[in-house]
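Before any comments, here is the structure.
Removed from the display is one protein chain of the complex; every other protein chain stays in position.
Chain IDs A, B and C follow the sequence of writing; residue 1 opens each chain.
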Amino acid sequence: MIVVLKENADPGREKQLIEWLKGMRLDVHISRGQFQTVLGLVGDTSQVDMDLIAGLSIVDSVKRVSENFKYCNRKFHPEDSVIEAGGVKIGGGHFAMIAGPCSVETEEQIVAVAKAVKASGADILRGGAFKPRTSPYDFQGLGGEGIRLLEIAKRETGLPIITEIMSIGELPLFDNVDLLQVGARNMQNYDLLRELGRQKKPVLLKRGLANTLRELLMSAEYIMASGNENVILCERGIRTYSDYTRNTMDISAIPMLKELSHLPVVADPSHATGIARLVPPMAMAAAAAGADGLMIEVHNDPLHALCDGAQSLTPAQYDALAGKVRAVREAVR
Amino acid sequence: MIVVLKENADPGREKQLIEWLKGMRLDVHISRGQFQTVLGLVGDTSQVDMDLIAGLSIVDSVKRVSENFKYCNRKFHPEDSVIEAGGVKIGGGHFAMIAGPCSVETEEQIVAVAKAVKASGADILRGGAFKPRTSPYDFQGLGGEGIRLLEIAKRETGLPIITEIMSIGELPLFDNVDLLQVGARNMQNYDLLRELGRQKKPVLLKRGLANTLRELLMSAEYIMASGNENVILCERGIRTYSDYTRNTMDISAIPMLKELSHLPVVADPSHATGIARLVPPMAMAAAAAGADGLMIEVHNDPLHALCDGAQSLTPAQYDALAGKVRAVREAVR
Amino acid sequence: MIVVLKENADPGREKQLIEWLKGMRLDVHISRGQFQTVLGLVGDTSQVDMDLIAGLSIVDSVKRVSENFKYCNRKFHPEDSVIEAGGVKIGGGHFAMIAGPCSVETEEQIVAVAKAVKASGADILRGGAFKPRTSPYDFQGLGGEGIRLLEIAKRETGLPIITEIMSIGELPLFDNVDLLQVGARNMQNYDLLRELGRQKKPVLLKRGLANTLRELLMSAEYIMASGNENVILCERGIRTYSDYTRNTMDISAIPMLKELSHLPVVADPSHATGIARLVPPMAMAAAAAGADGLMIEVHNDPLHALCDGAQSLTPAQYDALAGKVRAVREAVR
Partner (left out) sequence: MIVVLKENADPGREKQLIEWLKGMRLDVHISRGQFQTVLGLVGDTSQVDMDLIAGLSIVDSVKRVSENFKYCNRKFHPEDSVIEAGGVKIGGGHFAMIAGPCSVETEEQIVAVAKAVKASGADILRGGAFKPRTSPYDFQGLGGEGIRLLEIAKRETGLPIITEIMSIGELPLFDNVDLLQVGARNMQNYDLLRELGRQKKPVLLKRGLANTLRELLMSAEYIMASGNENVILCERGIRTYSDYTRNTMDISAIPMLKELSHLPVVADPSHATGIARLVPPMAMAAAAAGADGLMIEVHNDPLHALCDGAQSLTPAQYDALAGKVRAVREAVR
């Protein structure tokens, strides 16, 4: 940790700060420049409260030199992690296509979509059962019944299933779910993360609406430090001032996360853009940038199909996209 | 709800969309302009999925005309709500000063700070017991023991207490807590909000890092629609590209929330800025803009005092600020 | 234009507003819903000040239905535009690789880089002569001398050249420049845009740091409405709270701009990320998303090469990337 003092730092307070730091069993290397003094702290700085020090009147800035994430850090685990969900491998060269409807609606719907995406080579079936909604008056999903319908689709097609978990109390309902999704709004619900670290199912952790990569990795660290190292990261768009798309998909997060961490990184262009016709170009862009998988919304519902539906692709559009994604992956290999 | 069709909308698809909307028991008023067609939907539009319609290929945009928040909406409750916490009233002209340390550390500390802020006229004592931390390796608070120490300070000073709840499982520990705080990271933890709606203690709900006012009000609505109408809103800074302060305090949210809702609005300049010397000007600004209360960090810890400490004020600084806030409130009345 | 009135709009003021609108020779279609009234304005609404109406006490919101950009609008020009710069075509299937150093430094440097990138198939040579710098104390570029050196490199290699223009007074110096660049900071320098519209050289217009796509298109419209339709748009990253990259590259802007406009769209991954090792994945992502060209920083300077240098690629890295970009373009065609 590096502490840069202000130019006009009071020597008495500087001494007090140094004593206090030494009291925390840290070695303090003092480097006096022409204009400013810099303290280099060596030792176990994990207990040092950066925010506290940064706010001191004599301090200009503080910087943590060694990132304090461990389990997910590529430095300590140079090889790509390969996470397995229901027999499907993700990461380390294994690319997974996750597809399915936004919400599970009926048995007919989910089974039909599952068969369609399987025919187009999808690896995992997605479908919302518990839905986090901004308004308490909006449709909240079929809940446990939705999971039961996903299980039927799994039995009919053999596809592993992923669905979102919002509360640890619901975990018993997820017995046959292969991959647990933590949504953007719960990325920093630390109690949920810790509990998911105490069970063994793999977890797909979505980046929050306005969270940095460091915060995402720290949330992964909550799960891993609690005992479950089967974590997949997911970029799904961040909130900006953008006026045409629902969110701004941060494609650069994909190569950056893969540099910082050994965990697989999946991209969700459907939620990132909210516009079906942007899903194919953004899916291809994510694949070109090195993603380990894609999560794509596909519907097979005449009501949606009627009007080309929102952010979801039709099975035919999905099939065309799947082929293009394969071609892009070939090109960048 | 208003649906604006694209200029070149296919008449066949337009007809299908209108039929589908009518099938949802909505009256569809069609207004054909020179360039575009606008559909005005009348009836119960709460079941209509705006995102779905917005994504249709023939649709340019969708706008919900009547905000779908009810309990917190000033339209249906023109009078200011007055919320009571441990005998202290907030809102409707009652201004509350909430003060105390960031974290509860020791009995000596919390009792000393409680006495100091009480002497300066504070109404409620704050102190973190369960602390949401970005890193699992950072200090997570004293938990239940922290609440026990807050209870001692409450007994010694008579001040009601507020502290953050992160998980509904911890609720039994909060029996003697007067006001439950939901932190920014949990603003959209809907399961927690619903559970807090099923009990009767008042809830102070902090705005999330990148959440709009509508989302904040919708989260309040989750609590209120579940049965607990005792909600206080709190502006605590939003995440922007700003380089000097931790967050950007959105002061305009205070008058805007008070226009949209009858709930009291409190401001937290300590977390919003992260810099002690900015707390007084921002506290005064919030009071000038019409806040119903302030939440201010105050420490009385030699380690912090040593260095003017971070975002917390000393008791003397707090005392001076409290006087100025009173003067500003007089001026704007 | 659509004006949504508030639920409780005063009928007297509503009548005044309608009279005023009619006084501007607009037809006002009134649609009264159960909860609200909507006014549909038909006629020449280009003179109506949306901001004024949106701020009226009886108005809930205003929406302009027909985008008021004309020259760059794909609706009125469905075919892709092909812009020619020094004999190189961009757009409509013509993909341009623009490469070169951030700043022109010496004749040796610019000629060496020009030869290197030409050997790797680059179409246009870039190099900064007039440099917009945040600080007046930073290196401001070689100015006219830099353009002279670019001209030498052009003569030696035959590559057309692009460089940034910051002020219309410098235009005479750009006689032999093939493509004029307007930087992000000047995207809304309307006087400059108007002047560039009064000459005939093609203009590459970069998106501002926090500008929407509509604002970018409106700035293009300034140039085109002044008489010069040879405009190329450029996505170069937007400012967000991101902590690892300099900007957040908004890849979705590429397909979205191409939907809204017929103008070519080029991407600049070097400035968008500020990190050389992110340039290849982001360049490939942009190509996969449908960009019409790429602008890539390449250096050939031992001082930079010494340390793998910043956001610039070495000629060897550029050569490898150029091959991959070709492969991606094949894959997505």
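One rule holds for everything that comes next: a contact is a pair of C-beta atoms (placed from the backbone, for glycine too) under 8 Å apart; a residue touches a chain by one contact, two chains touch by 3 or more.
What you see is a predicted model, and the numbers here were worked out from it, not measured in a lab.
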Option touching the unshown chain, where C:58, C:283, C:296 or C:331 are the choices: C:58
Chain not shown: contacting residue from B:232, B:254, B:295 or B:322: B:254
Sole contact to the chain not displayed, among B:5, B:213 or B:310: B:213
On chain A, residues whose C-beta touches the chain left out of the figure: 2, 4, 7-8, 29, 31, 33-36, 38, 40-43, 60-61, 63, 65-66, 75, 239-241
Residues from chain C at the interface with the omitted partner, ascending: 13, 16-17, 20, 46-47, 49, 51-59, 68-70, 132-139, 166-167, 169, 185-186, 188-191, 194, 209-211, 214-215, 218, 221-222, 225-226, 239, 246, 274-277, 303-304, 306-312
Chain B residues touching the omitted chain (full complex): 210, 212-214, 238, 240-245, 248-252, 254-256, 259-260, 272-273, 277-278, 281-282, 284-290, 324, 327-328, 330-332
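Please note the rule applied: only the chains that are shown with their structure count from here on.
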Angle, in degrees to the nearest 5, of the Cα rotation that carries chain B onto chain C: 180
Distance from chain C to chain A - Cα centre to Cα centre, in angstrom: 31
Interchain centroid distance [CA atoms averaged], chain B/chain C, Å: 38
Inter-chain centre distance, chain A versus chain B - centres from mean C-alpha coordinates, in Å: 26
Multi-partner residues of chain B (each touching 2 or more other chains): 239
